[in-house]
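With one protein chain held back, the other chains of the complex are shown just where they sit.
A and B label the chains in the order they appear, each numbered from 1.
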């Protein structure tokens, strides 16, 4: 049940969004050992992101909520994968990317708690 | 002071948004024993949500930030209510809904901290 929210400054079309969510799902499933069937992603494009007081033409903020937690090395692996995807596919430099990981103990789904 | 953010894949008009925030406020006030006067909600519609690598026509992600925490059974009650609202009113199946609960210790309002 990770929930991955990607907020990008650049604009993406539907095909690019779909491609990005698939790559994020793959990377997360692999790094955190979670089945893809339970990974939810949300892609938001064209956001007003700033860093060091400057508007980012190409920047991204990704938050990952995880049921339970994950070790730092798994998060390191995922950070590396996500930065690589964003750089290779969209030309977003890793220095303009923040990724925050959030352990969640109380997680509801389908009328009950995990 | 809960803050409830609802992110839905479907589009809602102003009347539906208003109705949904009222129902979410009611359910949260009741399950978490918080006065309605302090509950803030935000409704976002038409979001690009995916699960198991598929775009969700009808899906939702809800995050609930709570000052202090809440027990699992209160969260269970609220999850049940929210899933029921989303299913009954908008035809969103509970299996396409994630609800995460976030205890917050540091909460500012009106120039001071709670």
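The criterion applied here is as follows: a contact is a pair of C-beta atoms (placed from the backbone, for glycine too) under 8 Å apart; a residue touches a chain by one contact, two chains touch by 3 or more.
None of the values given here were measured: they were computed from a predicted structure.
From the options A:43, A:83 or A:113, the residue with contact to the unseen chain in the full assembly is A:83. Taking the complete complex into account, residues 7, 47-53, 55, 59, 61, 63, 70, 72, 75-76, 78-80, 82-84, 93-95, 97-102 of subunit A touch the chain not shown. Residues of subunit B that touch the chain left out of the display are 1, 3, 17-18, 21-22, 25, 36-44, 65, 102, 104-113.
Note that in this section only the chains that are shown with their structure count from here on.
Subunit A and subunit B have CA centres that are 21 Å apart.
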